[in-house]
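One structure is given here, and the rest of the page talks about it.
One protein chain omitted, others in place.
For chain A:
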């Protein structure tokens, strides 16, 4: 932690620049604060002090919230004032520190048997802290923020496209997969061919599927011009959407089918014997009992779709993948980060929201 580079000063966005360790970057004060914080955390974690885990959780949350301030101090001390293009990059030391702090916080919250609400508030506090730091003048020289500032409009657009592509695909597959699962429950015969087909689609590599769809969709849109007015072409959102739906079907369909089949037979028998209609049994008994497993399918699918949408940028679908591939092309790693970080963040947020929903459903 003390040896790794906390940050990098770059004369412009392409050149890799010079790295600075913790002491070099933030001086005695910064290094002292970070070191004493880590020592305090270790002491709290090992000594039998009353309420130590609560104190530790508080300490770690505050530390994580304030961590970007290190970069601000670094920028203040090391950024050459005369150069317009000079910027600072985030070094491995910064990420490692964040990772260690987060790991300790996770373990501490586990020891406290913290409720989901408490865990969520810790995460929200940290996000708010980073957000607050990122919007301050002091960090405007951070290259990630510079890349963002140059592309603020594109970023918002990419967010909109990314969300609508991935969530749209999940929504459509939810409807489709639910219908298919119901069909399989009704007709046992359909199970093998349907599951086989959908599993087969899952095995095609994503890039290949994106590519494979270009030709037929291109041909279709050439043959029927009205499709072009809808924006359906060989490249763009249409093939991306189709591929995403194809990938999303399996987890939702399999989970829905399994969940509905695993509703205990005596429960259904009792419902029927008491005079519930098949429809009432489905809506009031089978569906609520199956819901946590179905939501789990949706959760897996959503995370997968958010990741795959980044790849879909290759066929011109837009979204955060655009930044990643542009950045790779220009060897500008911070532009790659500008695409990758929000993608990861979206996936984590979807995971958190859908997990919470699942627990809610299960405890009812």
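One rule holds in what follows: a contact is a pair of C-beta atoms (placed from the backbone, for glycine too) under 8 Å apart; a residue touches a chain by one contact, two chains touch by 3 or more; residues count from 1.
In this section, contacts and distances are computed from a predicted model.
Looking at the choices "Fe-S cluster assembly scaffold protein NifU", "ABC transporter ATP-binding protein", "Ion-translocating oxidoreductase complex subunit E" or "Carboxyltransferase domain-containing protein", the name in the UniProt record of the chain not drawn here is "ABC transporter ATP-binding protein".
Residue A:285 is the one among A:285, A:298, A:312 or A:347 that touches the chain missing from this view.
Listed residues A:80, A:225 or A:273: the one in touch with the omitted chain is A:273. The omitted chain makes contact with chain A at the following residues, 264, 266-277, 280, 284-285, 288-289, 364.
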